[in-house]
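Please read through the structure below; I'll follow up with questions.
All protein chains of the complex are present and in place, except for one that has been dropped.
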Amino acid sequence: MAQAAEEPGSGRGYLAESGWRSWAYTMDHKRIGVMYLYTTIAFFFIGGIFALLLRLELLSPQAKYFSDHTYNIFFTLHGSMMIFLFIIPAIPSGLGNFFIPMHIGARDVAFPRINLASYWVFVAGFLVVIASLVSPMDTGWTFYTPYSAKTGAAVATLSFGIFLLGMSSILTGLNFIVTIHKLRAPGMTWHRLPLFIWGMYSTSIIQVVATPVVGVTFLLLAMERLLGVAFFDPAKGGDPVLFQHFFWFYSHPVVYVMILPAMGIISEVIPVFSRKPIFGYKAIAYSSLAIAFLGFLVWGHHMFTSGMSPLANAIFSFLTFFVAVPTAVKVFNWIATLYKGSITFESPMLYALTFIFLFAVGGLTGPFLGALATDVQLHDTYFVVAHFHYTMMGGTVMGFFAGLHYWFPKMTGKMVNEKIARISWALVFVGFNVAFFTMFIAGVKGMPRRYAEYLPKFQVENVISTVGAAILAVGIGMMFWNFLQGLRKGPPAPGNPWRALSLEWQTPSPPDTENFHEIPVVTDWPYAYGTPKGPAA
Amino acid sequence: MSAPHEGHGDPRVAFESAKLGLWTFLATEVLLFGALFTAYAVFRAKYPALFHSEHLKLNRVLGTLNTVVLITSSLTVVLGVDAIRRGKARLLERYYAVTIVLGAVFLCVKYIEWTGEFHHGRYPDSNIFFSLYFMMTGLHGIHVILGMGVLAYVVVLSRRGRFSGEYHTPAEVAGLYWHFVDLVWIYLLPLLYLIG
Partner (left out) sequence: MDNVLAFGAASAQAARVDALFVMITVIGGFFFFLTQGMLIYFAVRYRRRLPDRDNETPRITGNHLLEFFWVLIPSIVVVAIFYYGWRVYTEQRIPVGGATEVYVNARQWLYEIKYPDGRTAINEIRVPAGRPVKFILSASDVIHGFYLPDFRVKMDMIPGRVTTLWVEPDRPGRYQIFCTVYCGTGHSNMLAQLVVMSPDAYAEWSARHEEAGEEKEHEPLAVRGARVAKNAGCLNCHPIGGAAKVGPDWKGLFGSNVPLEGGASATADEEYLRESIVDPGARIVKGFPNVMPTYKTTLSKEDVDAVVEYIKTLK
């Protein structure tokens, strides 16, 4: 890289200005990213508390601490908050906003005002969602009609809230696409982009193409409740399954919005902590695009038992298996990067390796659900719940944690306590597996999901799962406490504590508002680790 | 291609960014309306007789009138953009003002149409055809209002002297958006009003 390893800083950098106005009216992508991080992490905690309440109730087969109706509301809130208010925006709008311009050598995103607007639209969205809690719903985060059209809860209000959240997502994706196309520094060709950028670019394409469809879906649901339009109402000639088609046309690609940024983070972390170039750069880059494209073709695999024709089912099943291939390619390439590396296990690397391990479990339980005959057995059981928690939490959330640990010094100018970070990692890893692995077993035994009460034969798995959830909660709590302590009194961070080569590390910690004194001229890719004397492949 | 040193300070980059941004946004709008067009196709295939009988109840005269109004408004937008490309800000403002007025005419005609439907007892919840009709024309109408707002904002900026022959990106971008709104109507008209 052409830039010197450390630049003379100006003290607090982009954090220098204080006062609420410097945040509320900021157009600095870094501050906007930080606001998104705080907001989404807050919802992670709230959604997590609902999860713990669910696990508490599931210790006993019958209703014990609260009624079934309350339980059903809790799982709806857990799912909706985690998906719409945490996992979709956290990495893209949080870490993405902060680091995309820095990775490409730009001063900011293409449309800074639209960036700020996206945050306030997000806030408006979550306020409307919270307003709907005056009459909370129990539909599950999937809101299937006719139940969601008929039930006496504030579904129309929530629909408008989710519509606004979708708009925020679209604005962010649009901004990133234009930024990556137009604002790359001189010499930053597409094949010199960090893989985080390839991941974010693919993610942004999905956000822009898929989100409008779910926007219309929720609009139609709201209109059915308010005006009685007939789209999903069988009594008026509508089709309740059409809702599922529209809903999943977005909601399947959105899982790739969740995972691709996390995969981008893993592609950044592994080379740094192995001191080796990433293995198969182009394969990893193009597999992100392939996943984005293929992800649009497979939504029907959520609907194999909804009465679709066997031919439609067969086509969706066939296409579903092909999304596995580019995903597997990434896993193989990451592992190959470790070969003959010089590996250390600081907390970012621990989480990155954990990602690969847990995401492999999640990914390899996918074929059970992609294959038609086994899906018919396992659909709507706890097997699916385990599968998506392994991919979304074992995947995306671990990737998010890796990114937080990796970039904490850059964003805050402080270092966290590495020992506490590792202890909390261990609790998270153990707790997660204990919490979720038994769900595979419960599902195979036939335990349906969204069950407030269950038959006694499923109790053992549920009790073990709750114990695991408690351990996981302690680990996560400790991890965030560690971040807080680091913010308050962590030792100052150097500009490049991990001796990484991408552009964000060639600035002070924290960076100045304008990112770079001079826009860098890029002459090499960011993975030139290791000595040239080895054979280059 | 990568950007020169000044990043988005460079007006050429800013202009290209704005155009790419707007085309990306139009892609999202295509998906938005696309979902409704898909619903239309699904239900039309399912209930051909209903679609045939119900579509005859729509007012084709008003529908055609509105089409003429919108196409004319796209023409005035083209003339406005052409004007500002030659540096004529006042002419831009006049053409865009006419466009906004034509948009308002469109909305008035729509209002007359809708109240006519209500008068005959045809509401969004009457049957699936009218659900589609009201949803699609309603969503389109909202976009006409948004487009009028965007054009008005461009007129305000022009009055403040912000545009010239070299720089008039908001005018171009707003014009492109208006063309899109017109284009959606061009698809809606035959699907709802004309095909039997």
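As written, the chain order gives the labels A and B, with residue 1 at the start of each chain.
One rule holds for everything that comes next: a contact is a pair of C-beta atoms (placed from the backbone, for glycine too) under 8 Å apart; a residue touches a chain by one contact, two chains touch by 3 or more.
In this text the structure is predicted, and so the values were computed from the model without any measurement.
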{"item": "Touch partners, limited to displayed chains, of the chain removed from view", "value": "A"}
{"item": "Among A:223, A:254 or A:452, the residue in touch with the chain that has been omitted", "value": "A:452"}
{"item": "Selected residue (touches chain absent from view) among A:98, A:196 or A:279", "value": "A:279"}
{"item": "Residue touching the undisplayed chain, where the options are A:63, A:227, A:470 or A:487", "value": "A:63"}
{"item": "Contact footprint on chain A, counting only the chain that is left out", "value": "62-64, 66-69, 72, 138-140, 144-147, 150-151, 234-235, 239-241, 274-283, 305-307, 310, 313-314, 317-318, 321-322, 324-325, 328-329, 331-333, 335-336, 338-345, 353, 356-357, 360-361, 364-365, 367-368, 370-377, 379-381, 444-446, 448-455, 527-537"}
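We take it that only the chains that are shown with their structure count from here on.
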{"item": "Distance between chain centroids, defined by C-alpha means - chain A, chain B (Å)", "value": "35"}
{"item": "Residue numbers on chain B that touch chain A, as the complex places them", "value": "2-8, 13, 16-17, 20-21, 24-25, 27-29, 31-32, 34-36, 39, 42-43, 46-47, 50, 123-125, 127-128, 131-132, 134-135, 139"}
{"item": "List of chain A residues in touch with chain B within their complex", "value": "106-108, 110-111, 114, 170, 174-175, 177-178, 181-189, 208-213, 215-217, 219-220, 223, 227-231, 236-239, 242, 246, 249, 518-519"}
